[in-house]
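Removed from the display is one protein chain of the complex; every other protein chain stays in position.
Right, chain A next:
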Amino acid sequence: MLDASETQAETLLEVNNIEVIYNHVILVLKGVSLSVKEGGITALLGGNGAGKTTTLKAISNLLHSERGEVTKGSILYRGERVQHLDPAALVKKGVIQVMEGRHCFGHLTVEENLRTGAYTRRDGKGAIEADLDMVYTYFPRLKERRRSQAGYTSGGEQQMCAIGRALMSRPETILLDEPSMGLAPQLVEQIFEIVRAVNEGEGVSFLLAEQNTNVALRYAHAGYILENGRVVMEGTAQALRENDDVKEFYLGVSDEGRRSFRNVRSYRRRKRWLS
């Protein structure tokens, strides 16, 4: 939980008012600002097309290969501008993204997948082998499947493989995109438990994009809600969980009972303009 001492934790990542345009014409982010505290789990919430993935890719600089571009604002990591860095340089700085939909290397074995995560490291075989063991202690399932081709493993195993692969780069911050996608509720819970364990055990900070607001807010310390390329709400996870609007729109519970759909829409629209 985020308490007084943690709010004073150092800011790792700071995104200031960024605007992202795809293909020179499609404006996807319209001024997103957020900050990630060291040692915390920060959730980035919102529906489909809200701009969560784009925000993460803007940070990890994977936008470029999709013809996207950060046109305004700045991204600071430990106080240093990182927009011009390529993904490899960013990985060396300790920021790595786990992409939505897992993206394991299908024809490589699970263990080979994990090893590719250590691609940018230069600290020797011993350290890498040790980290392989570290990943296997967090994901015992991967150890059993280490010799299978990743393409033939289950969705949950692939998600573990993708997170484990990121861990192999010895990151400070993992940008985790939609870990719950396509997984059974029980498995989602398991993945989030591991995320928490890694966060506490290895001190890795997470910026987590998630549609599953309910789960995300239970594990995160702080959160941002994105809608239509803008941050519409932010706060500690607790505050967000207790907020009436969040309850109503994202958690699906409301004190006032159901409203008619039309009212909800106009209400949401009004809120959007106000923010």
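Here, a residue touches a chain if its C-beta (ideal position, glycine included) is under 8 Å from a C-beta of that chain, and two chains touch if they have at least 3 such contacts; residues count from 1.
The working rule: contacts and distances are computed from a predicted model.
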Protein name, per the UniProt record, of whichever chain is missing from view ("Fe-S cluster assembly ATPase SufC", "Outer membrane protein transport protein", "Homoserine O-acetyltransferase" or "ABC transporter permease"): "ABC transporter permease"
Residue, one of A:R78, A:R115 or A:K247, that touches the chain absent here: A:R115
From A:I21, A:L76, A:M99 or A:M134, residue that would touch the chain that is not displayed: A:M99
Hidden partner interface residues of chain A, rising order: 60, 62, 65, 67, 86-88, 90-92, 96-99, 103-108, 112-113, 115-120, 149, 151-152, 155, 162, 165-166, 169
